[in-house]
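Next up is a structure, given as structure tokens.
Of the protein chains in this complex, one is absent; all others appear in place.
So that you can tell them apart, the chains are marked A and B in the order they are listed, and the count of residues begins at 1 in each.
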Amino acid sequence: MAAPQRRTDIGPPHYKEFLPPVIQKNYGDWKHHEVLSGGVMVHTANSGDKIWSVRVASPRLLSTDTIRDYAAMAEKYCGGYIRFTTRNNVEFLVSDEKNLEPLQKELNSKKYMIGGIGPRISNIVHTQGWIHCHSAATDASGLVKALMDEFADYFTTKETPNKVRLAVACCVNMCGAVHCSDIAVVAIHRKVPTIDHDKVKNMCEVPSTIGSCPTGAISPEPSKKSVKINADKCMYCGNCFTVCPPIEIHDPEYDGVAIVVGGKVGNLRSNPKFSKLAVPFIKNNPPRWPEVTAAVKKILDAYIAGAEKHERVGEWIERISWEKFFKVTGLPFTFQHIDDFVIARETFRTAATFKW
Amino acid sequence: MYELGEKSTGKKKLKSSDIQKTISADLSITRDDVKAALKDLVDEGKLIYTYFGGSFVEIPPK
Partner (left out) sequence: MPKKYETPLLDELEKGPFPSFVTEIKKAAAKSDMAADELGQLEKSYRDKRGYWKHGGIVGVRGYGSGVIGRYSSLADQFPDVANFHTVRINCTSGFFYTSEFLKEMCDIWDKYGSGLTNLHGSTGDLVLLGTNTENLEPIFAEFSSRGWDLGGSGSALRTPSCCVGPARCEWSNINTLDITYNVTQEFQDEMHRPAFPYKFKIKTAGCAVDCIASIARADLSIIGTWKGKIAVDQGEAANYAKKGMKIQEEIVNKCPSKCMSYDGKELKINDDDCVRCMHCIAKMTKALKPTGEKGATILMGSKAPFVIGATLSWVIVPFMKLEEPYDELKDLIRKMWEFWDEYGKNRERIGELVIRKGMREFLEFIGIDPVPQQVKEPRRDPFFFWTEADLQK
């Protein structure tokens, strides 16, 4: 059978084709919403119409079998309408209240986790890792699975002072909002890369390789038609590897992860913030990374114990101070915590006011 | 345009915008004309897009 006629530059189909009738009718005219449980909310329109959303956890990496199962449940209970959230949860869009119970029953019987709405831990935004990425220094999916197993209750039922947004990035490229998450894991390298000069000569452009280095550590090596790296300046970011793969940055023995905390993207109460370094290094320990899970739990427990209602992790830390954060979590403060990248001075303390 | 690609093979990777800038300056024709010609060459398969830490236009390997 011949392949169908291809078309170019048509863009995605119009979004209206995919909206349930109750949304089409009340588009832009919603009045308010209520969170009914950890994973169910109802939106009410000015017309009085309602739509219920049932949120379910997803590993983001989905087989066609599972997607077909979602589709079948959407057809049974939601007129075929389903959406995904920006954190890769699945949302079943229920227009008829009487379908709400049977849907949840079927989801529970199939061991889908209902939750992620309100002041809880929602799904972890994460990257490809060893599953499909060339620059991964850890596996994102495995870390996510281990963390979410540990904190499953905080997804389904238990509450935290405000929502807690977790993220995992498998390298410092950070394809995910790791740099602005409440608690995030980011994989790092710790050794100067090695250079295969013969391959560099054939595969890479010297100027763009030099330009890729944020610290100016790379310079030409004319005798080999290649480049050299100043070990005193290299901060192991791996950007040169992406531009020039013969510069090998991976090192299974020394690669691992750091944990950063206190970031947020929302503007509520306080301005959006970057995540800051809490734990500089934990070695890769697949398949379940128990040391990472324990460190994240330590931070989360301290936050739950110490934060005021509605405070995000970063707001809690700023109120109690970073010196107190290290005290209450018991995490050691090291040279790695003091910034020495090119924009370091903004983080130095220029006041005599601090806590003991 | 194809010649420009040929000249650069093995030397410098050309970006689509480099080609547009160089040719529109050399032949004093508009950027849009060069862009359209470039699109035709890529559609015919005489030039292809490649990726190496950025997108480039090259002549396909024989």
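Here are some notes:
Following the convention adopted for this analysis, a residue touches a chain if its C-beta (ideal position, glycine included) is under 8 Å from a C-beta of that chain, and two chains touch if they have at least 3 such contacts.
Worth saying up front: this structure is predicted, and the values here are computed from it rather than measured.
Taking every chain of the complex into account, the omitted one touches A, B.
For chain A, the list of residues touching the undisplayed chain reads 3-15, 17-19, 23, 27-28, 30-33, 43, 51, 53, 57-68, 70-72, 74-75, 80-86, 88, 90, 93, 111-113, 125, 127-136, 139, 141-142, 144-146, 148-149, 152, 155, 172-180, 208, 211-214, 237, 239, 242-243, 245, 250, 252-253, 255, 263, 265-270, 272, 274, 284, 286-288, 309-310, 341-343. Residues of chain B in contact with the chain left out of this view: 15-17, 20, 35, 38-39, 42-43, 45, 48-55, 57-58, 60-61.
Definition applied: only the chains that are shown with their structure count from here on.
Centre to centre, using the average C-alpha position, chain A and chain B are separated by 37 Å. Those residues of chain A that touch chain B in the complex are listed here as 205, 208, 212, 242-244. Listing the residues of chain B that touch chain A in their complex gives 12-13, 52-54.
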